[in-house]
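Excluded from the complex is one protein chain; the other protein chains are retained at their positions.
A, B and C label the chains in the order they appear, each numbered from 1.
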Amino acid sequence: MFFASDNGGPVPQAVMDVLAEANNGYAPSYGADPLMDEVRSRLRDLFEAPEAAVYLVATGTSANSLALATLVQPFDTVFCTPCAHIHEDECNAPEFYTGGAKLTLVEGGDRMTPDALRAAIEGEGNRGVHGPQRGALSVTQVTERGNLYDPDDLRALCDLAKGYDLPVHLDGARLANALIALGATPAEMTWKAGIDVAVFGGTKNGLMGAEAVMIFDPARAWEFELRRKRGGHLFSKHRYLSAQMAAYLRNDLWRDLARAANGNAAYLRERMAEAAGLRLVNDAAANIVFFEAPASLHRHLQRSGAVYHVSGDPKGGQDAPLTGRLVCDWSLPRDEIDRFAALLPGM
Amino acid sequence: MFFASDNGGPVPQAVMDVLAEANNGYAPSYGADPLMDEVRSRLRDLFEAPEAAVYLVATGTSANSLALATLVQPFDTVFCTPCAHIHEDECNAPEFYTGGAKLTLVEGGDRMTPDALRAAIEGEGNRGVHGPQRGALSVTQVTERGNLYDPDDLRALCDLAKGYDLPVHLDGARLANALIALGATPAEMTWKAGIDVAVFGGTKNGLMGAEAVMIFDPARAWEFELRRKRGGHLFSKHRYLSAQMAAYLRNDLWRDLARAANGNAAYLRERMAEAAGLRLVNDAAANIVFFEAPASLHRHLQRSGAVYHVSGDPKGGQDAPLTGRLVCDWSLPRDEIDRFAALLPGM
Amino acid sequence: MFFASDNGGPVPQAVMDVLAEANNGYAPSYGADPLMDEVRSRLRDLFEAPEAAVYLVATGTSANSLALATLVQPFDTVFCTPCAHIHEDECNAPEFYTGGAKLTLVEGGDRMTPDALRAAIEGEGNRGVHGPQRGALSVTQVTERGNLYDPDDLRALCDLAKGYDLPVHLDGARLANALIALGATPAEMTWKAGIDVAVFGGTKNGLMGAEAVMIFDPARAWEFELRRKRGGHLFSKHRYLSAQMAAYLRNDLWRDLARAANGNAAYLRERMAEAAGLRLVNDAAANIVFFEAPASLHRHLQRSGAVYHVSGDPKGGQDAPLTGRLVCDWSLPRDEIDRFAALLPGM
Partner (left out) sequence: MFFASDNGGPVPQAVMDVLAEANNGYAPSYGADPLMDEVRSRLRDLFEAPEAAVYLVATGTSANSLALATLVQPFDTVFCTPCAHIHEDECNAPEFYTGGAKLTLVEGGDRMTPDALRAAIEGEGNRGVHGPQRGALSVTQVTERGNLYDPDDLRALCDLAKGYDLPVHLDGARLANALIALGATPAEMTWKAGIDVAVFGGTKNGLMGAEAVMIFDPARAWEFELRRKRGGHLFSKHRYLSAQMAAYLRNDLWRDLARAANGNAAYLRERMAEAAGLRLVNDAAANIVFFEAPASLHRHLQRSGAVYHVSGDPKGGQDAPLTGRLVCDWSLPRDEIDRFAALLPGM
């Protein structure tokens, strides 16, 4: 009963197959391999962005940090939510890669509203040379708390940012899950909404470690390439990154994987709705379920073999409500979900 | 006839097999996977260093830069040769990761001598607060020009560095090739000689992208972990790095691969020795052959399908001697070497 | 009627006199001048810290940033209030000097409470290698909003920080004003309370540009020196910094200046208390007065020649309360205060 993250599961056989296909004879290194040509072409088609610069890196942290470093100056600030991965879970990587830019936390929790963003932007950047300059907006889709922005939401945020001349970065570690959940096209969810650089994650959706960075304005591409190399993120045997992403794109594998993960979460949510003694927190249709339950129930579930994260004040006593996070990946067996559900009160 | 680099070839089937073995069910992320336990244990045994901290990253540049950042302060300088990969081929990654440390180039070319190192150290670090401080020594084994340090050579350099309280980093992108060429043990070539942090490369010797960083003083380990994460080099699905390195270590695969690569180079050198009109530059027993030949011969070889790098002044005319670099990897077919040799004058 | 800041006034003649005294013949450079010996000795006596390392720089931003860079690592975070100068008014200098450390904002406004600090510390540093590490606490005395910590308050914060092994930095741009206001000794307000590095500001209290950095643990001194030089903050003709600080310390000039400034603010507050239509916000006895008044009153005052900053939502209309900040320096003539008071309603 593994719900700890979508980075714990295996990769589908199709990925292994393209790795094997790639593993043949000599290939040009550093991204000049033919599979990267395929990836580039497929991603440009998928995003309806024939001019976009397309790069692969192996981790989400590097994808985000390199993207931000290409968008902002060291004396700038990046607007993001207090829950953003770039703020909470990257050990200051954005500050490192940008040369010391700041992150300004937009109030209001996990899902940014235009009003909160406007207030944050107005609150920064009005002290002339004394304060950090307004640098970029960073939004996350699916959000860290499992919520979604539909394309109109994103456009509203981007429009606001553009009104201040701010470029926009999309942390799309789970972009595939969002696209499936919302039925939107990659273009609608990115450049058509005003996104300048989007990370199209593969790692959390079935790859070993491969993230595509879509830079919709190719004028920024060369700087990205230099920063990627300088960060040690340019792979010499690049074909093994390309192979993963090629497999992901061929036959819409990414859609199948995201659909499976979202479907698992929907099924889990459905089963949990029948149970007593807990409260579902988010209703988004992606692959993460947050629920509130007493500490005692969490303890029971975890002792029975359910692996997932709990947050909240652990000193609150037996009945204090704590929040559990259940992440479903594409490979999660339905009977594991059933086993989990069977542990819940009233089932 | 691919001699451009040892990063262009495929990975052996044994690596694919362990990847497939690893690709099964859920595994703890971020390096807590069981295969990493195996890797850690095998590397500690191999290096006779039961206390060493062991980490994996996917690129040589990140391995070197993170190691150096753990060893020096931003106001320090790192002593290396003018040919060092950290100076020439990492797009300022060491400067980036160290927060702005300098590299001081030790005169005398590709293979550092103690006298030259002493002169360089004496030349820096004598200006008090005004100049950079003496930070660390970085040596490369096999060197960039295909030369070797035997363990006594390394010990002489390390002893000298230690006399100035400088820690020593070993860029071992081709350490396996050196160990085979010299018949030395990993311990003799690293900590017994005075190396503090060694990179044991896998990528150039048959892996997709995996380098082990051996930190012999575990007091430096936690800082390395934080810097690795901050650099975006901590893999969530770490098992796929672990699997590569586990395969490398099981059954001494790394030795077989390095022996094959070195053997290919020895065979190539042997065949070239029979030819006229060229001069073999280095005689080291690793996997790189440098040779001088007239521009016209290089052109002939390359037009005939030999892929390799040439350096020197291209404006020197038809007969100007240029230097070619031929790198042999483990997978190079002998008949490709024969085809190459057959193109040489007098063959 | 200049109340905009305490960085707009002249320096007292005593400072000019010591500058003239210093301006005589040759003197050793880079801090080896005899006046610096005097400064070092006087500051060690004043702070009852015979072992402290003592340095001068010319700006508060450099003093704070260099101090923080000496206390934390780039993967750490510094706890401070949302109003802190290091967060709001230094254009990312702390991020720059620390190599990319983060600032974690302690909730609750301008004056930090132990509970809020504990919550902030607990909220960070519990994500292992993924989040920033707990690095240091930074407190400001006098705070940005004109409030004070008495020595017991400071000790409570420092004790809490020390419970997490965090060193503490004191931004003391207006420390002199606080010492006078509270009648505490420099030792009580710094190392006896648990401060590790204190900035003893001179610039806002009558010097041209000179801040003393008191490092109570001399083991950190050499690193500070190197970082100061690397930041371009080591003055070659250091005697002119020394002279300012020597003048400041001789005959307790710093006390006279702070007493004058605080006295001006007390007189101003007293006069304002007689007026109608405004509300005094802070009651601290240092040199800054915050008051709320309708936008129309601020406009009246500023049009009549009062120079000061106003904050709040300017779109709130005629009667919306806005906050004015009146800073009194040592040189402020009492009749300017009287002129200002005479402009207030009911006077």
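What we mean here is this: contacts are C-beta pairs under 8 Å (C-beta built on N, C-alpha and C of every residue); 3 or more make two chains touch, one makes a residue touch a chain.
Owing to the predicted nature of the structure, the values given are computational and were not obtained by experimental measurement.
Student: Considering the full assembly, with which of the depicted chains is the omitted chain in contact?
Tutor: When the entire complex is considered, the left-out chain reaches A, B, C.
Student: Considering the whole complex, which of A:Leu234, A:Ala286 or A:Leu301 touches the chain not shown?
Tutor: Residue touching the absent chain, from the options given: A:Leu234.
Student: Kindly state which of the options A:Gly99, A:Pro294 or A:Gly324 is in contact with the chain not pictured.
Tutor: Final answer for the missing-chain contact: A:Gly99.
Student: Considering the whole complex rather than only what is displayed, give the residues of subunit C touching the chain that is not shown.
Tutor: Those residues of subunit C that touch the unshown chain are 2, 5, 7-11, 16, 19-20, 23-29, 57-63, 65-66, 90-93, 96-97, 203-204, 208-209, 226, 229-237, 240, 307.
Student: For subunit A, which positions touch the chain that isn't shown here?
Tutor: 30, 73-75, 99-100, 129-130, 133, 223, 225-230, 234
Student: For subunit B, enumerate the residues touching the unshown chain of the complex.
Tutor: With respect to the unshown chain, the touching residues of subunit B are 74-77, 88-92, 95-96, 98-103, 105, 127, 129-133.
The definition used in the following text is that only the chains that are shown with their structure count from here on.
Student: Based on CA centres, what chain would you say lies at the far end from subunit C?
Tutor: Comparing chain centres, B lies farthest from subunit C.
Student: Using CA atom averages as chain centres, what separation in Å is found between subunit A and subunit C?
Tutor: 41
Student: Between subunit A and subunit B, tell me the centre distance in angstrom, where each centre is the average of that chain's C-alpha atoms.
Tutor: 34
Student: Can you list every residue of subunit C that touches 2 or more other chains, as numbers and ranges?
Tutor: Within subunit C, the residues that touch at least two other chains are 74-75, 99-100, 129-130, 133.
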